[in-house]
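Quick one: this structure, given as structure tokens, is what I'll be asking you about.
With one protein chain withheld, the remaining protein chains of the complex are depicted in position.
== chain A ==
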Amino acid sequence: MIEFDQVHKAYEVEGRAIPALQPTSLAIENGEVFGIVGHSGAGKSTLVRLINLLERPSGGRIVIDGEDVTGYDSKDLRDFRRKVGMIFQHFNLLSSKTVEDNIAFPMKLAGIYSRDEIRTRVAELLERVGLTHHARKFPSQLSGGQKQRVGIARALACRPTILLCDEATSALDPQTTQSVLRLLGDLNRELKLTIVLITHEMDVVRRVCDRVAVMDAGDVVEMGPVTDVFLHPKHATTRDFVFESEHVDEQEMEANFEKAEGRILRLTFRGESTYKPLLGSVARQTGVDFSILSGRIDRIKDTPYGQLTLSLVGGDLPAAQAALEAADVHVEVVR
């Protein structure tokens, strides 16, 4: 488990302290995929780099699996870092080493593996990320997606329990992003790997994360299960991200509401209720008429969900609302 206890960070620039992370407490469970979103400069990288102490905290405690890592001496710190893999937006592979040498690099640095162990492990990792035929190539001869796979293999070489991803898919096209995310998801399941993933795309969060933290100006402003944060965003920054990812224009939506009559409800279905023929039966039973103003049916990781905005007229409105709520649908009265 990764625990932050009132951790804060200010960068020292020309004698002045520039705050980058306000005092933050959070806990990331073992085996979970934890997303961090926020605008540029919000402090996402700072937070993640504190986990493997690439940045020293200005205060607070960072506890990993029950041990306070902020007090480690340099030897302990190096051993600890081996248990935390990291991948980067620009891959940061050594251009002077081949793919296999890049993957072997952290094992060689560790100095505790035999040549045979390294060779076997590298072959295994190459196979796992699907790059067996590219072992002897140099990074410059690979595509972005392949480079990130090398980055992932390298990060996994010393069998870490935590993987930090700083915008690992931001430099990739949508298709490649998808395949890299799928790989990360598989690794999370197969290896019980804890993954902390920074992104500025809500879509990435939606696809792989279990929980998400939203950051704004050095603060974690919202944190929770992705389904909650996604379907019921509270903070303005979160709403921005969610609406943007759903291609919803808030003003246009409100303009649409102007034209609609009657009561406007936003219904959120989750899990199995998404597929039930609920609306028709409620309409029949209560005599309300509805029209759909906007809607979307999709998945968050493995959970299907639907979100519909309806205008209802006529019939027994309170009864309709009650019937929907009784059927496990979240009902929000928009107007």
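FYI, a residue touches a chain if its C-beta (ideal position, glycine included) is under 8 Å from a C-beta of that chain, and two chains touch if they have at least 3 such contacts; residues count from 1.
Assume contacts and distances are computed from a predicted model.
S.K.: Consult the UniProt record of the chain that does not appear here and report its protein name from "Fumarate reductase subunit C", "ABC transporter permease", "Coenzyme PQQ synthesis protein D" or "C-type cytochrome".
M.R.: The chain we cannot see is recorded in UniProt as "ABC transporter permease".
S.K.: Which residue from A:Ser140, A:Gln175 or A:Gln251 sits in contact with the chain not drawn here?
M.R.: A:Ser140
S.K.: In the complete assembly, which of A:Met86, A:Ala153, A:Leu172 or A:Leu324 touches the absent chain?
M.R.: In the full complex, the listed residue that touches the missing chain is A:Met86.
S.K.: Residue by residue, what part of chain A touches the chain that was omitted?
M.R.: Where chain A meets the chain not shown: residues 52, 54, 74, 77-82, 84, 86, 88, 90, 92-97, 105-106, 108-110, 138-140, 154, 158.
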